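Heads up, one of the protein chains got dropped from this complex, but the rest are sitting where they should.
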Amino acid sequence: MTNDETNGIASSERLDAQESPRPEAVGITRRDFMKATAATAAGVAVLGAPAIARAQAQAIKFGLLEDRSGNFAIFGLNKWHGTQLAIKEINEGFTLDGGVQGPGGPGVHAKIAAKPPTQNIKQTVDNGGAQTRDDVVWTESAEYLVKSGEQGVLGRKIELIAPDPQSDNTQFQALARRLILDEKVDVIMAGFASAEREAIRPIMDQNKMLYFYNNQYEGGVADKNTFCTGAVPEQQIVPVMQYMIKNFGPRIYTLAADYNFGQLSAAWTRAMAPLLNAEVIGEEFIPLSVSQFSSSIAKIQQAKPSWLMMYITGQNHSNFYPQANAAGLQFPMGSSINIAQGYEHRRFAPPALNRFHVTASYMEEIPTPRNKLFVKRWRAMFADEPYLAMEGHSAYVATHLYAKAVRLAGTTEKAKVIQALESGIGVEAPAGWVAMDPATHHLSQYIRLARCDEKHDITFMTEWPHIEPWWTRRLGVNLVNKPEYKQYVPDEDPFFKMFGKKK
Amino acid sequence: MSLPYLVSLLYQYADNVAFLLLAALGLMIILGVVDVINLAHGELIMLGAYTTTLAYHRAHLPLPLCMLLSVVGVGAFGMLLERTVIRRFYRDRLGALVATWGISLILSQGTLLLLGPSLIAVPLPDWTVSYGGYSFGAYRLLLFGAAVGVVLLAWWVFYRTRLGVRTRATMQNAEMARAVGVDTRRIYLYTFGAGSALAGLTGALYAPTTTIVPLMGTTFVDVAFITVVVGGGANPILGALTSSALLALISTPLSTALGTFAGRIGLLVAALAIIRFLPRGLSGYFHDLQRRRMAAART
Partner (left out) sequence: MTEDRPSALSRLNGPQDLGRGPVFWTAFGVVSAALLAFPLVGSPFYLSNLAAFFLYVPMGLGLCLVWGYGGILSFGQAAFFGIGGYLYGVIAQNLAPMPAASLLGLLGAVAGSVLVAALFGYFVFYGQVSAWIIPLLTLVLSLILETFMGQTAGYQWRVGHVLLGGYNGMTGIPSITVGPLEFGGASVALYLLAVAMLLLAYVGLRLFVNSHLGYVVVGIRDDAERTRMLGYDVARTQVVIFALAAGLASLSGVLYVSWGNYVNPSSMGLYAATLPVIWTAVGGRSSLLAVLVSTIALKWLADTLAVRGGEYAFLIMGALLLGTMLFFPLGIVVSLARSWRRRRSVPAGRPEAGRGAGDRRSP
């Protein structure tokens, strides 16, 4: 059975249910969620009571490796704060609304391809990315936290152990070893850049340590011990391309940072463009240390695209925006990364980021009452936070997800917690409802397209409430039945080979 | 190969020359006169940018005044550095290199700790000039003008003032200069101050175009080093001018055709090749040429 049929089943179920296309309408309402959670909690309490009594004093050790100094400090601080907020809420007796989906819920029904399909690509793309809404279809409750019935998890408080790896990959390795062998933590959440993740993933696997990577990245990680809560290309790149092509035209010029994320994102753009009746008319890859862009700007003007696809990252690259603005560049820009992660719209004077569009799994400006509550709670704890970025939200959700899984498993034993995480847990995140996909260990995301105008105000033009991480499923990944420990690259997907050639 | 395209290329070339020149001139002057490589040069540029930005946003001063403040402030700081640290390393060039590297670490990390990971940038004036389908930011033409102006100013000081004469004497033969009454320690102090002031000016001028982060100096120094290596210390002004003109000539077409990275690699390869055959850099080569011509004229 292919992935297309999976989504076919899901959509037909949705049609059979009532008019509300909300994923919950697949048979489970909010009340059922709460009942399920309560039942689970009760069950766990009953079964785990002796354990709880015994383990009362001993805290759950929660290892966190986020950069607080060095190049990635501004992102790491945000994620650290997100984790701290979640741990505080957990220790005070709260948890995110939600729980195991049970039969019929997305995630549990993930069917795995026997081999990568080479037909029906368009349908895959459409099913994964085309759930466009032009208005808000349902009202979400403002309150996303519910009482967990205990302080901490299984009667144990969570103790955060968070040394500073200083944006240095070797320090990541040394500190990971320290957390595993010396502190003997129960879970590790670590890493901003993919390089940092890849530096410690072998160590996690060698020691069978449960590892969460809470950052958007280029996709492809298929590792039994690793869970990724950040967005991946099929959740961000495909939707933003759909919107930009529909609204601005088919001639795309890509400007990408010259390293993995930029190159792989550009490969995705090249591959998806023909499906969407568009064309990448030019690409430029910029080394990370470059901060002056006159030649790039001149080349863009020569190429005359309909819009620009921006995959530039890092402090030096964000200089592009004021420089392009000063040079009179007027093209609309689309991205999967800027603004939502690095809050350029707050750091640069207007109108540098005018006509900028990004598909984000979270932004501080999301106008739902739920998010306003979240922002209020965050700023109550961290008054000086410059901006609530996408990844701080991922870290927050991941921490709560871990706590839920431990409660479900009834133990902090890593193998059992992994099993619990693979049972199809969905939670009410501040961004919206998200679910951990058992097969790929990635989170489905609630994606919104944000537009920045000349005063640097954010408006949300459209949203995709539920995009699943379908790409590694296409490649046959099923971590529930078949453990793996690698990262796939687009070239291993026959589809990309067809369109992946650079000009 | 239309005319507007050529104009665009010329614009890019001028922009690259300006960047190399402004990044490297202060470093080269210090090298030429004091014979010290200041590895904290990038951080001095960073301090200039920070001063301008802070003055603009916190004190609300007009932009040209903020830039002037950078020049004066960083120049004074440079003189302080010279007096306290650099002075002790006149006999030990490599030691000066290492000591200034320590200073650069302290400056960049200290700024990170005191002022956080980034500041809101000064807005870039969006004066635009259009021609034949291309539009150009006119501020960058201003940068080119500033680079030219700075070179002219340096030339005027070196060759048309008494201070310049004394400086050139110190460069040629410090012992002799001292013997005829030149206060070489003063000269070194002023030179270091001037080189630092130039770094401050570079930071101030580029502040509106770039993100204000503590490590921003590094983007200037790696090309500055290459420019300095190719230019040589024999004649700082000529060296800086010829070196930036030559290197920009190599990197502009490379980066236009093959991308920014190719431009970078081209710079390094060019530097290695030039060093192999002209070990004292371009200015050293011209210097030797001149001496040979003078010797030939005498016979």
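First chain written, first letter: the chains are A and B, and each begins at residue 1.
As a working rule, a contact is a pair of C-beta atoms (placed from the backbone, for glycine too) under 8 Å apart; a residue touches a chain by one contact, two chains touch by 3 or more.
These numbers were taken from a predicted model, which means no experiment stands behind them.
Among the residues A:160, A:264 or A:477, only A:264 touches the chain that is left out of the figure. Remark: the omitted chain is touched by one listed residue; of B:68, B:226 or B:254 this is B:226. Considering the full assembly, B:94 is the residue among B:3, B:94 or B:257 that touches the omitted chain.
Annotation: of B:22, B:68, B:103 or B:187, B:103 touches the absent chain (contact as defined above). Residues touching the missing chain, restricted to chain B, are 31, 37, 85, 88-89, 92-95, 97-99, 101-106, 108-110, 112-113, 218, 222, 225-226, 228-229, 233, 261, 264-265, 268, 271-272, 275-277, 279-280 (touch as defined at the top). Think of the hidden chain as still there; on chain A it touches residues 68-70, 163-166, 168-171, 173-175, 177-178, 181-182, 193-195, 197-199, 201-203, 206, 258-264, 267, 285, 287-289, 486-487, 489-491, 500.
Assume only the chains that are shown with their structure count from here on.
Computed centre separation for the pair chain A/chain B is 43 angstrom, with centres defined by C-alpha atoms.
Chain B makes touch with chain A in their complex at residues 5, 8-9, 11-12, 15-16, 19, 112, 117-118, 120-128, 130, 133-137, 139-140, 208-211, 213, 215-216, 218-219, 222, 252, 255-256, 259-261, 263-264.
Of all the residues in chain A, the ones that touch chain B in their complex are 69, 71, 73-74, 258, 284-287, 289-292, 294-299, 301-302, 315-316, 318-319, 322-323, 325-329, 346-349, 352.
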